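Omission of a single protein chain aside, the complex is shown with its protein chains in their original locations.
Showing subunit A:
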Amino acid sequence: MMFRPRGKRSFPLWTGWVAWRIIDSMPHDHHDHDHAHAVLPPDPALRVKAIETILTQKGLIDPAALDEIIDTYENRIGPKNGALVVARAWTDPEFRAALLDDATSVVAELGFYGRQGEHITAVENTPEQHNMVVCTLCSCYPWPLLGIPPSWYKSDAYRARAVREPRKVLAEFGVALPEGTKVRVWDSTAEMRYLVIPMRPEGTEGLSEEDLIPWVTRDSMVGTGLPGRPE
């Protein structure tokens, strides 16, 4: 799904809350009242705030820990990790062979491991086979290598269509595959996370690992893009 744009807030947060309590006292069918979340305010920012407030007051979360989690995924873990792995695979045949054999151990040695990346498989694109990754059931994604998944990866359209019509989806990313290339779509239905190793672009023969890193885009490591010359 795409996130709904929200208008500029012109009232204090608590006015929304009060309005919700009044509306909630009237009959309506917008919420499933078997679920506890239905008693929360409908505005998602207020929902988060309410839960954070309650849990903080009960001593169950430390706001400083929340800041630390956010900083980790906003600034420290992201596609640059995966790009290093790919650039090294392009330039170091022994590394590439070890990566394809046991990616979990190999990327762990580079410091890339942990939540949503406990088990990693690297799949290599070739002229014969293009690999593409999806999670149709939720949004499984290799966090330690690529960070938090982008909106399109979590969207209904991608989850629904990537398995049935990957070539049409690829076209929407501007990717057209040669006629003879097979597509294999990896649906991440277990705790195995997939990293696509794209083909090294032609014309990069003389470049070092460091030079190649900026060629490796996030989407190329999900299989919805191809690496390209950095702008």
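Rule of thumb we're sticking to: contacts are C-beta pairs under 8 Å (C-beta built on N, C-alpha and C of every residue); 3 or more make two chains touch, one makes a residue touch a chain; residues count from 1.
One rule holds for everything that comes next: contacts and distances are computed from a predicted model.
Engineer: Just to verify: the chain that's not displayed, which of "Sulfate transport system permease protein CysT", "Glucose-6-phosphate 1-dehydrogenase", "ABC transporter ATP-binding protein" or "Nitrile hydratase subunit beta" does UniProt list as its protein name?
Structural biologist: "Nitrile hydratase subunit beta"
Engineer: Using the definition of touch stated at the top, determine which of A:A122, A:L145, A:V169 or A:V196 touches the missing chain.
Structural biologist: In the full complex, the listed residue that touches the missing chain is A:V169.
Engineer: Out of A:L110, A:I148 or A:M199, which is the one that touches the chain we can't see?
Structural biologist: With A:L110, A:I148 or A:M199 as choices, the missing chain is touched by A:I148.
Engineer: Among A:E68, A:E109 or A:E210, single out the residue that touches the unshown chain.
Structural biologist: For the chain that is not drawn, the touching residue is A:E68.
Engineer: Considering the whole complex rather than only what is displayed, give the residues of subunit A touching the chain that is not shown.
Structural biologist: 1-4, 6, 17, 31-32, 35-37, 39-41, 44-45, 47-62, 64-70, 72-74, 78, 113-119, 121, 134, 136-139, 147-148, 150-152, 154-161, 163-169, 172-173, 182-192, 219, 224
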